[in-house]
Structures are given as structure tokens and as C-alpha cells.
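This structure is in C-alpha cells; I'll ask about it shortly.
Only one protein chain is missing; all other protein chains are in place.
For clarity, chains are labelled A and B in written order, and residue numbers in each chain start from 1.
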Amino acid sequence: MTSMNTAERLAAIRGGAKPKRHNARTIAALTRNPGCARRAVLDCAGIDKQRLAAYVDFPARFGQSQFAIARGNAFEAQVKADGAAELLTLLRERLGLSIPEVAYDDLASVTGREQESPEVRYARTRTLLIRAATGAGDAGTLFDHPLLRINVAGQPVYLEPDLIAFQAGGRFHVVEIKSFAIVDGQADAGKVSSAAIQSAVYVLAMRELLAEAGFDPEIVSHDVVLVCPRDFSNRPTAVLVDVRKQLAVLRRQLGRMTRIDELLAALPPDLSFDLAPDAAGVPTRDPAAIVTALRAIDARYTPDCLAVCELAYFCRHEARGCTAALGPATREALGGIDRVETALALAHDVLPPAEEQAEAAALLQAAARLRAEALAGAPA
Amino acid sequence: MTTTPYRWVLPGTPSLGVVAPRAGAGAGPAGSAVPPDEAARRAVAGVLAELSSGDHRGVVVDSPPGAGKSTLVVRAAGELARAGEPLIVVAQTNEQVDDLIDRLAQAEPDLPIGRLSANDYTASERVRHYSTVRVAAKVADLGGSSVIIGTAAKWAMVPEGRWPWAIVDEAYQMRSDALLRVAGRFDRALFVGDPGQLDPFSTVETERWVGLTWDPMQSAVAALLRHNPELPVHRLPVSWRLPASAAPVVAEAFYPFTGFSAGTTEAQRSLSFTTAGLGGGPVDEALELAASTGWALYELPARHTLRTDAEAAAACARLALRLLERGAVAVSERDPAGRPVTADRIAIGAAHRDQVAAIRSQLGPAGAGITVDTANRLQGREYDVTIVLHPLSGRRDATAFHLEAGRLCVLTSRHRHACVVVARAGIAELLDAHPSTEPVHLNVPVKFPDGWEANQAMLARLAAHRTTAR
Partner (left out) sequence: MSTLVALARAEAVAAGFAQRTTTVRHLHVAARPLVFVPLSMAGEANAPLAALVGTDPAAPRLLVVPQPRNRDQRFRFAAELAEVLLPYLDSFRGVAEAVPVNRGKEIRHRYVDAPQVLVPNPAGIQFTRLLGRSTRFRRTDGDYPVHPSVPLLGRWLTFLADRAEHPGSCLLLAMTEALTLHWATGQSPLEDNHLAALLAWIDPPDGLTGAEAAARAEDPLTWPPAGPLTDPTFDNEVLAPLIAAYAEAGDDPGRQARAREALAEALRGQLAPTWRLMWRGLALLRDLPPGARVAQRWAEDRDAFTGFASYLDEGGHPQPRRDGAVVAAQRLHRLERALQSYAVQRAYDDPLVMADYRLTGEAFVGEVTLADPNRIDDSGRRRVLRPRIMLRTTDPVQVTPGTAVYSPDRPQQKARVVLVTPRPDGTGTDVVLELTGGLGRALTPAPGSVPEVGERVCYTTLSDGFMPPGEFPAREETPWTHGGPPTADEEAVEPTAEDALEEWE
């Protein structure tokens, strides 16, 4: 067999299915558990993890409420209504910009463009952004729905165009509209964190685009404009979020993805997650075979995965009996022993510790003695 | 040249969430053609001129490790006092207060100095032997003093009185709420401190003040500058402590925007041993590497361990004891003829108190005079040789505590000659797999350097100085 290149290998692992489209959210998710080989391989191969998880009977439990979606859409529509009039007011007044004139250019609003290939749409985005970067002048431009591209594991990936890029005086800012509220200047730190890393994906993609065209990438600001409802109202407010740290994180995680080859080299050559659908689209592959394939790639489960990874319930099940399933703090407090039963056996002195377990065993035995003593009602 | 980050293109707009590296009003940073002592002299002169101009209510001086912060405080105190301006000095710990008194009383033998103290304070020897120093628990009992020095905690209990000037020492270690409690005591102030060290912290976990400019959990300087962004920030450009082998490394990892340089050349500092390391062995190899290059990474086999990793603690102790056995001699601009590196010139630093206890118990009586302490307590201190138990050694995952740039900065910037870092292999992999899930708060300036980046930079540097324990 001739050796396959990375793209071919990933395609083989994916099987017949089309690769799952990436967006800023999925790219951002790559930074959440970079030590997990299972996730890295599946994501690089563009495998639909949600479908896979359901197929092996550990369905992901994130759904989105239609109320949340409706609220998000309504807020975004309101901010963008009338040529993004409200957004401009915010940019002008709230942030003290004095742009006399601003054009609003929706790159997705022309009919028929839905049929265009991503390559064509990307090319148009590129042309417009380069023109804006070149053209000096007073006018600002809001680009809605530009289609951007980023390299993941050596493959160009097109990002779903759900952002606005704002240009004034040859400088660009990414504008992120989110429907979580900013109450008295504070917002949910987890949601802001997600928004920041997603915006950083766009900043990075725009910087790459402009750098390729010979511009200084720094003309895309690391200050992202986050637009959210203010307090309990529908009125938008804007704050600047500095995403320099997120950019650094992304750069290093994307850089790391190029090392996917090393991971792939260690995997069985016939590894595949092909569900082998029949003519009617019904998968024919035995779920047990998929489970075997999943187990062939090491996972790094932590309870945090439950909130971010579609496969988490599968991995949690697999991690039963491991101290990792109890969370990193518990594992550390148990002296880093991997298995719960080992930790207990060491604590109760029924297992002679291996050399590297001696210190942990001493700690656990002391803890077990103190716990037993206290529970037996000894005086404090 | 100073890096100016891009803010908004258009003038007059606020940039939330960005702390601009400030242009040093006094001195040029590292790398300029000016000789170090001249650069340092200009920097100090710039600070003193700014103080005497009275143009600002506050002047901030950022001082990287060993850049002459205390010297500046003593000079500024002397000048202000001589100009007839009554003055108070606010330090953070009793130890710092005593240090300052010792230096000030020596530099200004005629200056009456008051030491404001708690009722149960017994004056240390170095304070007692100056006839110009008076010790009292009440300001009223320090009447004739030109300068009154006390801890922030003590000053917070002084209900009245107002002095034209204050010097706030170690201001980056001071919490914003502590400054709030003493700021009513002075009209103007000089704030001096090291921005690269550990941030103050609180045991209380609440987000209710996050984003507020007066968030009581931030540092005193952060609060001061957020309310008074026009205040001049000076920088001391030269480290007199860190040798030429360390200054650029520490500057790049922990002071990426500002930098500083070493005040001494490689030729001025050297470390040698009076006895040979017979038979070699990795401990001697590491010490010799540290002596010749200023750095050594003493690497133990990869393993996930308890925090109190006995093997690592033993390695720290062995390195320190071996340094004593070998009769290390340090040659420097202070001691061109060389001076023995005695136990009091050696420190072992770790992240946690239980690690300190583990190392201490491994040292035994032979190492009784060696300082063993946590990063928090090593702040502001100086030794010839330091041995550092890497905060990430043997860990399976890193927490924000272990990644904090300030912690590693303190640990790797206490030495005049050499620093030996003890770590288990595997830190690179740990950093590589570290998830990025830090919460992001609105209107909170992003702090640089990032702990991850700083750790990575140090590790890359240390990799070239590796000795593998056998």
C-alpha cells in the first residue's frame, strides 16, 4: 500500500461522510482540551461527533432552546437593522468614533450567492477587504458575513460567516454580537470567554488574509467590539475586549494541530469511523465496531468535557473507576493514583505500593487513619 | 524604543481592557548605548526631578528585580526630608520596614527616623542600634521624626494626620484596599515596586467587584493608575542583582514590553568551587553548569508525584548542601577578590509551604542556615545562588496558581550568580496539553505576560542547561 498523506488518511478515518463544516465555535473548541488525542483526531478528520455519540448510545445532551435562538436572532437583527444603524451609533457615540460616513456591505445578501462555492465567496471577501485596507479616506465600512478561511491541520477550512468586520481609516475591528446581557458592566465570564476566543478566530483569519496580501496583520485590531444587551433591556451596549491572550492560545493550538501526523502514525492503519450508510442513509456499521475504533484513540476525559464535547458521555462511561472521572482536584488529592480501587487499596494497606506509589500510599494511609478515627468518635 | 500598542485609530477614544505599556518618562530601556550606571543614574535623577517638580500627585516607579528600588527609596526619602517635607514611608512587612530603616539610617546619619509599630513589636537589633531611630506605637510619640516608617497594616490604624509626602514601597504587593485605607494620610506619593512579581490575592472568592476600577483585590498600583492614568510611570532600567546570564532571560520572559539589562558584565561575576567534584555525578554537573552559565535545569525522571515529591525535595537539598561542601566562591563587583558562598547566601524556593517543609526536613542540620521559603515570602530578597523547585514539577495538570508568571519570576530572579531549577521531565507536555478555559471579565485590563507564555519561555531557555539526574 502506498503511504497516504495526512488529508487522505483523515478522509479514510472519516469514511464516506462529508467533513463537518467548521465555524469559529468549533475552532475555539479545539483549545478546550488540547491534550485529548481522541478529540484531536475526530475534529481534524471533520467527523460529526454528535452523530457518532448517538450511534454508540451516549448521545450528547446539549440542545438549544428555541427561545435562546430566537432571542439571539432578534437581538442581532435589531442591532443590524437599517444598515446597522444602532451598531454605528454605538461605535460612534459609545466608543467615541467620529466617522462621518459608513457603508454597510452585506456579503451574503445578494440573491444566488448561496449557491456559490466557498472558494468564490472567499475570493470576493478577500477582494473587498484588501480594497478597504488600501483605500484611505474618511468613510468606514461594515462588512457583514464575510467568508474567511483558516488552516486547521494543514487543511484550509472555511468559517461560517457570522461576523461583522468594521473598517475605518484602514484599520479593522471584529464586531461580535451576542445576546447575553451585560448587567451593570458585568457579564457571565464563561460566555465572554467563549465570545473572546471565537472573535480571536476571526481576527486571526482576517490577519492571515491581509498578511498574505502584503499588509501588516496588525491593522486588524486585537480589540474586539462585543455588542450585548444592556442590563435587562433590549438596548445594545458595546465594550472592547482585548483578545491578545486568546490569539496566542489559538496560534499555539493551531500550530499543534499540524502535529496530527504523530497521532495518526500511532493508530491502527484500518481505523475508520465510517457508519457505512445504506442506500436509504441508514448506518450499517456495527456500533460495537465504532466503540472499538473510539477506544483505539486515547481520550483525556475530565468532567469539564461534559459541557463542551459531544463524546463526553461515552468517555465518562469509559473513565468509570478512574480518579480522573472525579475531577482533577480529587485525583491530585488522592496522590495522583489513576484507579479508585488502587487508591483505596493503598489507603487501607491491602496493596503493597509500587515504588512510585510509596509517597501517595503513606498520605492515603494517614488520611484513612484520621478519617476512621474521626468517624469513630474520637475527641477532636 | 518603546512598544506602543495600537489603540483606536481615531483620537480621543477610550480603550477599555488594554493596558498600554507606558513610556518610561525617565530612562531608556535596555539595549541602548548608554552605559548601565549612567542609565540608572538618569532614571533615578528623572524620578527625583519629577518628585520635586510637584507636577503630579503621584509618581510610579517600576523596578525590575534588583534594580535599586531600595536605593531609590532611601535617596528619595533623604531628598524630601532635607527639603523639609515631612514624610511617611509605607512598607508591606515588618521585615521590609526594618530593612528600610537600616539603610536610611546608614545613608542619612543625622535624620531623625520614627518606626511606627504594633504594641507587641520588639525592635530588631539592626533598628535598635541607631540612636536616630525611635520606636513607638503612636504617631504622637514620634514627634521629632522627619520620616516615619511603618507597615501598611499599621498605617491603616492611624486615624488622623496628613503628611505632604509618602513613599509607598513594594506597591505592587500591596492590595488596593490597603492603599485606600492609608491614602488619606498623604497629599502626594511615590509608589515603588516590581510589576513582575506576584499579585496580591484574597482567600475570598467573589466576582462582585471584577471590572470596577477600585476592585479591592487588585494591586495598589493598578487601582492608582486606573483612576489617575495621567500619572508618570518611570522605570529603573538596570538590574544590579541579576547577572548578565539572567537579566535578558528574565526580562524577555517576564517583562516583555519593557525589558531591562544587567548592570554588570559577564567578566565581573563568576562562581567557582574550591574543591573538585570528584567522580562527577549529575549534582556536580548541574552545579558546574550553573557556575559556568548561570543556569541549570536538574531534571528528574518524568513522573506524576505528590506536591511534596520526596525525590525532588531531596534533590533540592542535595544541590544546596553540595554547593556548601564544594566551597563555592563568588566573585563580583562587590567582592572582586571573591567571597565564600555561605549558607546565608543560598536560598531554596518552592511554590507551596508543604514543599518548603519537605525540603527543610531533607536539609538537616548541615543546611540550617540556608533559606527555604515560598515564592511569596522570597519576594524582594537576594542571594548568590538559588535552587528552585519548579512549580509545575511532577504535576499532572496546571492550575492558574502554578502557572502564574509572577511566581516563576520571583523564583528565578533572586540570584546574583546562578540559579538551579529542579524539575521532573514532562513540563513541556503538560504545558502543551493545558486547556485554555480562563474566564474573561469585562473592563479588566489584560495582564501580561501570560503565565503559559512565560513558563514556556523559561522552559525553552532552561532546556539548553539540562542535566539529567541518574
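As a convention for this text, a residue touches a chain if its C-beta (ideal position, glycine included) is under 8 Å from a C-beta of that chain, and two chains touch if they have at least 3 such contacts.
Given the structure is predicted, the values throughout are model-derived calculations rather than measurements.
Every shown chain that the unseen chain touches in the whole complex is listed here: A, B. When the missing chain is restored to the complex, the residue among B:Glu95, B:Asp354 or B:Glu382 that touches it is B:Asp354. Only one of the listed residues, A:Ala54, A:Ala70 or A:Ala85, touches the absent chain: A:Ala70.
Set against the missing chain, the residues B:Ala43, B:Ala76, B:Leu190 or B:Ala223 yield one that touches it, B:Ala223.
For chain B, the residues touching the absent chain in the complete assembly are 57-58, 156-157, 159, 176-177, 179-181, 183-184, 189, 202-204, 206, 208-209, 212-217, 220, 223-224, 227-228, 354, 357.
One chain is missing from the display, and on chain A it is touched by residues 61-72, 179-181, 183-185, 229, 231-235, 303-304, 306, 321, 323, 325-327, 329-335, 340-341, 343-344, 347, 363-364, 366-368, 370-371, 373-375, 377-380.
In the analysis below, only the chains that are shown with their structure count from here on.
Chain A meets chain B in the complex at residues 31-35, 95-99, 168-171, 182, 185-187, 189-190, 192-193, 195-197, 218, 221-223, 226, 239-242, 244-246, 248-249, 253, 256, 300, 304, 328, 331-332, 335-336, 356, 359-360, 363. Against chain A, the residues of chain B that register as touching in their complex are 6-10, 12-18, 207, 210-212, 303-306, 308-310, 395-397, 432-443, 445-446, 448, 450, 452-453.
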